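Handing you this structure, nothing more for now.
The complex appears here without one of its protein chains, the remainder shown in place.
Entry: chain A
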Amino acid sequence: MTKHLPLPPVPNPSSLTTFVSSESDPVTTTCATTSQVIHNLQYQHLWTSLKVHHLNLSFPVSLISGIPPHRVYTHPDEQLYMVEHGLREEDVELDRMFVLPTVQGQSWSLEKMAGVFDALPSPGDEDAESEAQSADDAATDGTTADKAAKLAKYYEYRVKARQTGEWGCKRLLLAMIDKGMGGEGTVVYYVAQEGTVKPRQN
């Protein structure tokens, strides 16, 4: 004589699930991973102007690029230069960074890593536009002429240093998520750089 209780209502899908299913149609593994990382970057780390780049490689992979709210990586020599010239990290205009979304257990190899790095634009190219932008910034911000001069010198040197690889060559953020056990939403980020780049002194 047990009375059948009405079934509890199905909970609403989480904001992440909604986000992932709204982003792409049909939802593939790569797309879902990319969306989850984008969601994390946008809402947890407050990145802006996020974009997805689809790479034409022998395996499915896409890159994300965006602008972080503060600097994610400073090369130790660049940091030294900035300290010597009395510049602070906040003074320097932020760079667009690339993020590579991956899943734990994904098939990966050195060859694939090299493929992704080869697909990245070389650091010399993007500097041309960012420099122009920064020159405008300095003028409009109304910062003191002294600081503007220092910044201009810094940007000029940065172009050279990036071409020679003195301040590191190509770099990206390696983001990894775990989808096992239903996934608990953690995304870990590692800075991956091409070549032998000395570690930061943290």
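The rule is simple: a residue touches a chain if its C-beta (ideal position, glycine included) is under 8 Å from a C-beta of that chain, and two chains touch if they have at least 3 such contacts; residues count from 1.
The working rule: contacts and distances are computed from a predicted model.
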Can you tell which of "tRNA-splicing endonuclease subunit Sen34", "Protein PTHB1", "Brix domain-containing protein" or "Dynactin subunit 4" UniProt lists for the chain that's not drawn? "tRNA-splicing endonuclease subunit Sen34"
From the list A:V27, A:L57, A:A114 or A:A149, which touches the chain that is not on show? A:A114
Write down which of A:Q104, A:S122 or A:T164 is the residue touching the left-out chain. A:Q104
Spell out, residue by residue, where the missing chain touches chain A. 45, 72-73, 102-111, 113-114, 117, 173-174, 176, 188-202
